[in-house]
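Just one protein chain is left out here, and the rest sit where they should.
Chain lettering (A and B) follows the sequence in which the chains are written, and residue indices restart at 1 in each chain.
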Amino acid sequence: MTDPAARAAPVAPADAAAPAGPALRADPLGHVDPVASTTPAASAAPDTDPAEFAIRTTGLTKRFGRSTVVDGIDLAVPRGSVFGFLGPNGSGKTTTIRMLLGLASASSGEVRVLGHEMPSNLARVLPAVGALIEGPGFYPFLSGRANLHRLDSADGFASASTRKARVERALDRVGLSSAAGKKVRAYSLGMKQRLGIANALLTPRELIVLDEPTNGLDPQGTREVRTLIRSLAAEGTTVFVSSHLLSEIEQMCSHVAVMRAGRLVAQGALDDLRGAGRTHLRLTVATPDAPTAAATLSRLGVRQAPAPAPAPAPATFEASHPADRTTTDPGIHPAPDPAESTPLEGELPETVPAEAVVAALVADGVRVRGFAVERASLEDLFVELTGEGFDVVQ
Amino acid sequence: MNRTWHRWIPAVAVPAVVVAVAVTGGVAATASADLPEKTPQEVLALVGSSEVEAFSGTLEQSSDLGLPDVSALSSGSGASDDSGAAVSSALELATGSHTARIYVDGPERLRVQVLDTLAERDAVRNGDDLWLYDSDEQSAVHATLPSHDGGATPEGSFPGADGTVPTPDELASRFLDSVDPSTDVSLGSEQTVAGRDAYSLVLTPRTDDTLVGSVTIAVDAETGMPLEVQVFARGASSAAFEVGFTDLSLDTPSADLFDFTPPAGTEVTEKELDAPGHDGTGTDDDASDAAGHQDREPTVTGEGWSSIVETALGGDLTEITSNPLFSQLATPVEGGSVLQTALVSVLLTDDGRLLAGAVPAELLQQAAAAE
Partner (left out) sequence: MSSDTTAPVRPRRALGWGFFLSELSVLFRRRRTWAMLLALAAVPVLIAVAIRLTDDGNGGGGGPAFLDRITQNGLFVGVTALVVAIPLFLPLTVGVVAGDSIAGEAGTGTLRYLLVSPVGRIRLLVVKFAAAAVFCLAATLTVSIAGILIGLALFPVGPVALVSGDTVSVGESLLRSLLIALYITLGLLGLSAIGLFISTLTDAPVGAMAATVVVSIVAQVVGQLSQLEWLHPWLFTYHWLDFADLLRQPIEWSSFGANAVLQLAYVAVFGALAYGRFATKDILS
């Protein structure tokens, strides 16, 4: 969160169609979307001022034959944000990106990029958009430099007289200057990836779309890409990064949207999601006196998750929203075998200090064998939202 | 996809336009002209008064005969020809259509080029010099006409002697020469041939003893020059044989065209021309494999459309009959073999006589038996 612009960006609504108020939406799978925004005004924003969003989609859907690959998603990428587009492989991220860039036509729904209706304004919009789509694609028999010259000349709006300078600057920016004369055939995957990013940076862009930009990069390269994205964002460029790796998104994004099986299951400012996580601490108690402990925790306002193995239900995440806990129904699940030390899990309200919990448990005669307080991580959120998380959705 | 269907419009419209242009373009080429009324006799007179001295043009000739025999047809109207050459050129004509270019500058300067795929046959007359050139064979025949220029070499007959593509002019004069009481002459609808308005003379034989249904001659309204000749078989709606200009210019062709020198490496045969009836028969190289007995005069029996020409070939007939092409085309009949085409029948008798005419084969057999 180094970018002031990103911080200043309005909070994104998850869905313009959602009712105002607590911006929560139950999806058909029974999950509840975590939506950082709770301001009703934000829901209406995209309709009143589309230009404020670098990318805005409404009910974007893509069907191939009978299978629906992208199912009515409403993306809202604020200008100036570093937007993480998160989802397991096969969740429809790349197809969405292809529709954003006019490579594929939408079966239904609308796309606006940089404030313009999309398939019809490709020639106006695309010069201001740099993209790396599903890995680099280059002519293996040309050098890296020649490849960039080729792609730059394809842009009918780019001036030919400054082409050489542009190409050299882009190469320099991704650290490929020394290898630019080599044939791409001889490049490693990481070098090709850098070249692909260089292509996205050829001209000054308002929006840069990077699909899995760190694929094939070594840790050093990954760090460089991250730095690069931050510096782009610092220049005011909107960066739309897709990834199946949460850690990646977490480290550089101001906003995030999560895809699962063609649907958008969560969207919002990362700060809000993280902030929500920060107010709720995950509490784990290991004790043979589970029923007693559960009662004590319940009295303290700790909402408990089913133990010992929490189902991939939204319970944990749901609990991170105090606003939603008007009708608290602490589900207390005592361990079946009191002789064993059973872990109990729950959410610790910010208002209750951890030591007070321990004191209360001990006072109630609970044999506390283990006690831990952890912050809920985005990882949990991600795994939660995307089901098992990393399965390829068929 | 529902919003992009209109991008397929050109893919549907362009082929439709192309087909439409191709179809209507063909119709436009035969659009009728608006010419002053004339009687058939006036048109005949127009042809007779034609004085086109110099022109150049492209001729298309096509036949739908199976085995056409134009020389035999012209023999029927009284001209003598070399039957051996006729057979060979007739077989060649059977291969469908030909294109030729013709350049004429007065009666003594003429060039006909038969355009073959990757090859060409030329016939050039420049004054007394005659050249026949075949690029495929890389051979040429040179002859010098007797200075008095025997009357048997009208300018039109020379290309005919080459046996490949007769001109409409030549063919029309043969047909018009035979206009007599046996022929009904009428006018058909006006035509456009080679971009020129033309009257259409229709010659219909009055006799039933011929295979010819009618002959249509397109006559240039301006000059009286025959532009197209179509021969229809009895009862047929499309021409069995037709030759006509697709392109015609009345400008005098460049003189260079008549100044022919065979290229280096060409095999040149010098030909003596002494018998007036046998000029321009330089193609007997081609004909030698058929039968080269050109010294027998053919006899003509009957008259008008149903005349029959008869030649005694003599010699060894197996040379002809053993040809696989012959057995493929000819049907054995009593007393010989018949080659039947839409316009012409040819009978080769077992005793070595060749009878031909634009008549049904039975009449040939009767004629052969009558000897």
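Keep in mind that, in the parts below, a residue touches a chain if its C-beta (ideal position, glycine included) is under 8 Å from a C-beta of that chain, and two chains touch if they have at least 3 such contacts.
Because the structure is a prediction, the values reported are computed rather than measured.
Considering B:Pro181, B:Gly235 or B:Pro263, the position touching the chain not shown turns out to be B:Pro263 (whole complex). In the complete complex, the hidden chain is touched by one of B:Arg101, B:Arg125, B:Arg196 or B:Arg353, namely B:Arg101.
For the chain left out of this panel, the touching residue among B:Ser49, B:Thr117, B:Ser189 or B:Ser238 is B:Thr117. Summary of contacts with the chain left out: across B:Ser254, B:Thr299 or B:Gln366, the touching residue is B:Ser254. Across the entire complex, the residue among B:Leu44, B:Leu59, B:Ala140 or B:Ile308 in touch with the chain not shown is B:Ala140. Subunit A meets the missing chain through residues 49-52, 98, 101-105, 114-116, 121-129, 131, 133-142, 146, 149-157, 159-160, 199, 206.
Residues touching the missing chain, restricted to subunit B, are 1, 4-5, 7-15, 18, 22, 58, 96, 101, 113, 115, 117-120, 122, 131, 133, 135-138, 140, 247, 254, 256-257, 260-266 (touch as defined at the top).
FYI, only the chains that are shown with their structure count from here on.
Spacing of subunit A relative to subunit B, judged by their CA centroids, is 85 angstrom.
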